[in-house]
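To start, the structure under review is shown below, and the notes come after it.
Here the complex is missing a single protein chain, while all its other protein chains stay put.
Presenting chain A:
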Amino acid sequence: MSLAQLHHLSKTYALGQLRVPALTNISLQLKPACFTVLSGPSGSGKTTLLNLIAGIDRPDQGNIEIAGQSLQRLSDNALTDFRARHIGYIFQNFNLLPVLSAYENIEYPLRLNKTPPVKRRQRVLELLDAVGLADKASHRPNQLSGGQRQRVAIARALVHQPVLVLADEPTANLDSQTGAQIIALMRELQRVQQTAFVFSSHDPQVIASADHLVLLKDGHLLTPEPIREAV
(Lines give C-alpha, C1' and ligand atoms only; values in the text may rest on other atoms or scores of the structure.)
Protein backbone atom coordinates (compact mmCIF):
# COMPACT_ATOMS: atom_id res chain seq x y z
CA MET A 1 0.00 0.00 0.00
CA SER A 2 1.41 3.40 -0.95
CA LEU A 3 0.87 6.75 0.73
CA ALA A 4 1.46 8.76 -2.41
CA GLN A 5 1.44 7.90 -6.05
CA LEU A 6 3.10 10.05 -8.67
CA HIS A 7 2.02 9.27 -12.23
CA HIS A 8 4.03 10.44 -15.24
CA LEU A 9 4.89 13.85 -13.86
CA SER A 10 6.47 16.42 -16.14
CA LYS A 11 7.31 20.02 -15.38
CA THR A 12 8.94 22.63 -17.57
CA TYR A 13 10.03 26.13 -16.53
CA ALA A 14 10.28 29.08 -18.81
CA LEU A 15 13.61 30.87 -18.59
CA GLY A 16 13.02 33.93 -20.73
CA GLN A 17 12.44 32.56 -24.24
CA LEU A 18 13.92 29.21 -23.24
CA ARG A 19 11.87 26.32 -21.88
CA VAL A 20 13.81 24.20 -19.44
CA PRO A 21 12.46 20.76 -18.58
CA ALA A 22 12.75 20.30 -14.79
CA LEU A 23 11.07 16.88 -14.58
CA THR A 24 10.27 14.41 -17.28
CA ASN A 25 7.80 11.55 -16.93
CA ILE A 26 8.36 10.77 -13.26
CA SER A 27 6.33 7.96 -11.75
CA LEU A 28 6.89 6.95 -8.16
CA GLN A 29 5.19 5.46 -5.16
CA LEU A 30 5.90 6.66 -1.62
CA LYS A 31 5.20 4.29 1.24
CA PRO A 32 3.71 5.37 4.54
CA ALA A 33 5.86 5.81 7.66
CA CYS A 34 9.07 5.68 5.64
CA PHE A 35 12.11 7.91 5.31
CA THR A 36 12.47 8.64 1.59
CA VAL A 37 15.34 10.68 0.21
CA LEU A 38 15.27 12.29 -3.21
CA SER A 39 18.87 12.70 -4.18
CA GLY A 40 20.81 13.91 -7.13
CA PRO A 41 23.10 16.68 -8.27
CA SER A 42 22.07 20.35 -8.37
CA GLY A 43 19.47 20.95 -11.07
CA SER A 44 18.36 17.33 -11.09
CA GLY A 45 14.77 18.31 -10.13
CA LYS A 46 14.75 17.28 -6.45
CA THR A 47 13.19 20.49 -5.17
CA THR A 48 10.74 20.66 -8.10
CA LEU A 49 9.55 17.15 -7.33
CA LEU A 50 9.26 18.00 -3.65
CA ASN A 51 7.24 21.12 -4.48
CA LEU A 52 4.88 19.10 -6.68
CA ILE A 53 4.35 16.54 -3.91
CA ALA A 54 3.77 19.38 -1.44
CA GLY A 55 1.12 20.86 -3.70
CA ILE A 56 2.79 24.27 -3.87
CA ASP A 57 3.44 23.75 -7.57
CA ARG A 58 1.44 21.93 -10.23
CA PRO A 59 2.82 19.56 -12.87
CA ASP A 60 2.38 20.34 -16.56
CA GLN A 61 1.47 16.70 -17.05
CA GLY A 62 0.73 13.76 -14.80
CA ASN A 63 -1.06 13.37 -11.54
CA ILE A 64 -0.24 13.14 -7.85
CA GLU A 65 -2.38 11.25 -5.40
CA ILE A 66 -1.73 11.55 -1.70
CA ALA A 67 -3.73 9.55 0.84
CA GLY A 68 -6.27 8.81 -1.87
CA GLN A 69 -6.72 12.45 -2.86
CA SER A 70 -5.81 13.52 -6.38
CA LEU A 71 -4.17 16.95 -6.14
CA GLN A 72 -4.90 17.76 -9.78
CA ARG A 73 -8.60 18.12 -9.15
CA LEU A 74 -8.29 20.46 -6.22
CA SER A 75 -8.89 24.19 -6.53
CA ASP A 76 -6.27 26.54 -5.13
CA ASN A 77 -8.17 26.93 -1.86
CA ALA A 78 -8.81 23.20 -1.55
CA LEU A 79 -5.17 22.44 -2.26
CA THR A 80 -4.11 25.02 0.35
CA ASP A 81 -6.47 23.46 2.89
CA PHE A 82 -5.12 20.03 1.99
CA ARG A 83 -1.58 21.26 2.72
CA ALA A 84 -2.70 22.73 6.00
CA ARG A 85 -4.20 19.43 7.12
CA HIS A 86 -2.02 16.73 5.63
CA ILE A 87 1.40 18.12 4.70
CA GLY A 88 4.29 19.31 6.85
CA TYR A 89 7.14 21.24 5.25
CA ILE A 90 10.67 21.83 6.49
CA PHE A 91 12.62 24.49 4.62
CA GLN A 92 16.33 24.64 4.00
CA ASN A 93 16.41 28.16 5.50
CA PHE A 94 14.00 27.21 8.31
CA ASN A 95 11.57 29.98 7.19
CA LEU A 96 10.28 30.68 10.67
CA LEU A 97 8.05 33.71 11.05
CA PRO A 98 10.37 36.26 12.65
CA VAL A 99 7.67 38.07 14.64
CA LEU A 100 6.46 34.90 16.35
CA SER A 101 8.11 33.06 19.21
CA ALA A 102 9.18 29.42 18.94
CA TYR A 103 5.92 28.44 20.64
CA GLU A 104 3.82 30.57 18.27
CA ASN A 105 5.66 29.33 15.19
CA ILE A 106 4.92 25.74 16.15
CA GLU A 107 1.34 26.65 17.01
CA TYR A 108 0.65 28.36 13.67
CA PRO A 109 -0.44 25.27 11.64
CA LEU A 110 -2.85 24.36 14.46
CA ARG A 111 -4.35 27.83 14.25
CA LEU A 112 -4.80 27.38 10.51
CA ASN A 113 -6.61 24.12 11.25
CA LYS A 114 -8.73 25.83 13.91
CA THR A 115 -7.62 23.41 16.60
CA PRO A 116 -9.19 24.27 19.99
CA PRO A 117 -6.85 26.33 22.25
CA VAL A 118 -6.48 23.72 24.99
CA LYS A 119 -5.58 20.99 22.57
CA ARG A 120 -3.32 23.40 20.73
CA ARG A 121 -1.37 24.26 23.83
CA GLN A 122 -1.01 20.64 24.84
CA ARG A 123 0.26 19.63 21.41
CA VAL A 124 2.72 22.55 21.09
CA LEU A 125 4.23 21.87 24.52
CA GLU A 126 4.51 18.21 23.61
CA LEU A 127 6.40 19.05 20.41
CA LEU A 128 8.59 21.65 22.12
CA ASP A 129 9.56 18.99 24.59
CA ALA A 130 10.14 16.43 21.84
CA VAL A 131 12.57 18.72 19.99
CA GLY A 132 14.29 19.72 23.24
CA LEU A 133 13.27 23.36 23.21
CA ALA A 134 10.85 23.49 26.13
CA ASP A 135 12.95 26.21 27.71
CA LYS A 136 13.06 28.26 24.51
CA ALA A 137 9.32 28.53 23.95
CA SER A 138 9.22 32.32 24.20
CA HIS A 139 12.33 32.92 22.13
CA ARG A 140 12.04 34.61 18.78
CA PRO A 141 13.88 32.96 15.83
CA ASN A 142 16.65 35.57 15.95
CA GLN A 143 17.36 34.45 19.51
CA LEU A 144 17.90 30.84 18.46
CA SER A 145 20.85 29.06 16.82
CA GLY A 146 20.56 27.45 13.38
CA GLY A 147 20.04 24.01 14.87
CA GLN A 148 17.42 25.30 17.29
CA ARG A 149 15.59 27.05 14.47
CA GLN A 150 15.53 23.85 12.45
CA ARG A 151 14.17 22.01 15.48
CA VAL A 152 11.36 24.57 15.70
CA ALA A 153 10.74 24.10 11.96
CA ILE A 154 10.56 20.31 12.45
CA ALA A 155 8.13 20.72 15.34
CA ARG A 156 6.03 23.08 13.19
CA ALA A 157 5.98 20.52 10.37
CA LEU A 158 4.80 17.76 12.71
CA VAL A 159 2.49 19.58 15.09
CA HIS A 160 -0.71 18.98 13.11
CA GLN A 161 0.13 15.31 12.61
CA PRO A 162 0.40 15.35 8.81
CA VAL A 163 0.49 12.16 6.76
CA LEU A 164 3.54 13.41 4.93
CA VAL A 165 6.44 15.67 5.94
CA LEU A 166 8.55 17.14 3.18
CA ALA A 167 11.99 18.55 3.83
CA ASP A 168 13.99 20.52 1.32
CA GLU A 169 17.69 20.06 2.09
CA PRO A 170 17.05 20.35 5.83
CA THR A 171 20.70 20.06 6.82
CA ALA A 172 22.18 22.25 4.11
CA ASN A 173 22.53 25.26 6.37
CA LEU A 174 23.77 23.37 9.41
CA ASP A 175 27.19 22.12 10.40
CA SER A 176 27.69 18.37 10.15
CA GLN A 177 27.31 17.73 13.87
CA THR A 178 24.08 19.71 14.13
CA GLY A 179 22.93 18.14 10.86
CA ALA A 180 23.43 14.69 12.34
CA GLN A 181 21.48 15.65 15.44
CA ILE A 182 18.64 17.00 13.29
CA ILE A 183 18.55 13.80 11.21
CA ALA A 184 18.48 11.72 14.37
CA LEU A 185 15.68 13.85 15.74
CA MET A 186 13.63 13.53 12.58
CA ARG A 187 14.23 9.82 12.48
CA GLU A 188 13.06 9.51 16.06
CA LEU A 189 9.97 11.64 15.50
CA GLN A 190 9.17 9.76 12.33
CA ARG A 191 9.36 6.52 14.28
CA VAL A 192 7.23 7.78 17.14
CA GLN A 193 4.64 9.54 15.01
CA GLN A 194 4.65 7.02 12.19
CA THR A 195 4.73 9.81 9.62
CA ALA A 196 6.26 9.53 6.18
CA PHE A 197 9.22 11.82 5.53
CA VAL A 198 10.45 12.79 2.08
CA PHE A 199 13.72 14.70 1.81
CA SER A 200 15.50 16.30 -1.01
CA SER A 201 19.16 16.16 -0.20
CA HIS A 202 22.60 15.26 -1.38
CA ASP A 203 23.94 15.22 2.17
CA PRO A 204 25.54 11.77 2.69
CA GLN A 205 24.30 11.74 6.30
CA VAL A 206 20.72 12.14 5.13
CA ILE A 207 21.15 9.59 2.35
CA ALA A 208 22.63 7.14 4.82
CA SER A 209 19.57 7.37 7.02
CA ALA A 210 17.07 6.79 4.20
CA ASP A 211 14.66 3.88 4.02
CA HIS A 212 14.15 4.60 0.35
CA LEU A 213 16.52 6.44 -1.90
CA VAL A 214 15.32 7.96 -5.14
CA LEU A 215 17.95 9.18 -7.56
CA LEU A 216 17.26 11.95 -10.02
CA LYS A 217 19.38 13.34 -12.83
CA ASP A 218 18.43 16.05 -15.29
CA GLY A 219 14.79 15.66 -14.37
CA HIS A 220 14.72 11.95 -14.96
CA LEU A 221 14.30 9.16 -12.44
CA LEU A 222 17.42 7.05 -12.57
CA THR A 223 15.72 3.99 -11.20
CA PRO A 224 12.09 3.18 -11.77
CA GLU A 225 11.70 2.18 -8.11
CA PRO A 226 13.55 3.29 -4.98
CA ILE A 227 16.97 1.71 -5.13
CA ARG A 228 17.11 0.77 -1.50
CA GLU A 229 14.31 -0.61 0.56
CA ALA A 230 13.95 -0.20 4.28
CA VAL A 231 15.88 -2.65 6.30
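What we mean here is this: a contact is a pair of C-beta atoms (placed from the backbone, for glycine too) under 8 Å apart; a residue touches a chain by one contact, two chains touch by 3 or more; residues count from 1.
One rule holds for everything that comes next: contacts and distances are computed from a predicted model.
Peer 1: Hey, which one's the missing chain according to UniProt: "Adenosylcobinamide amidohydrolase", "Electron transfer flavoprotein small subunit", "Response regulator receiver domain-containing protein" or "ABC transporter permease"?
Peer 2: Matching the unshown chain against "Adenosylcobinamide amidohydrolase", "Electron transfer flavoprotein small subunit", "Response regulator receiver domain-containing protein" or "ABC transporter permease" yields "ABC transporter permease".
Peer 1: Which of these, A:20, A:97 or A:222, touches the one chain of the complex that we don't see?
Peer 2: The missing chain is touched by A:97.
Peer 1: From the list A:37, A:54 or A:155, pick the residue that touches the absent chain.
Peer 2: Missing-chain contact among the listed residues: A:54.
Peer 1: Using the definition of touch stated at the top, determine which of A:31, A:85 or A:187 touches the missing chain.
Peer 2: Checking each option in A:31, A:85 or A:187, the one touching the absent chain turns out to be A:85.
Peer 1: Of A:45, A:62, A:109 or A:147, which one is in contact with the hidden chain?
Peer 2: Considering all chains, including the one not shown, the answer is A:109.
Peer 1: In the full complex, which residues of chain A touch the absent chain?
Peer 2: 51, 54, 56-57, 76-77, 80-81, 83-85, 87, 89, 91, 93, 95, 97-100, 108-109, 112-113, 156
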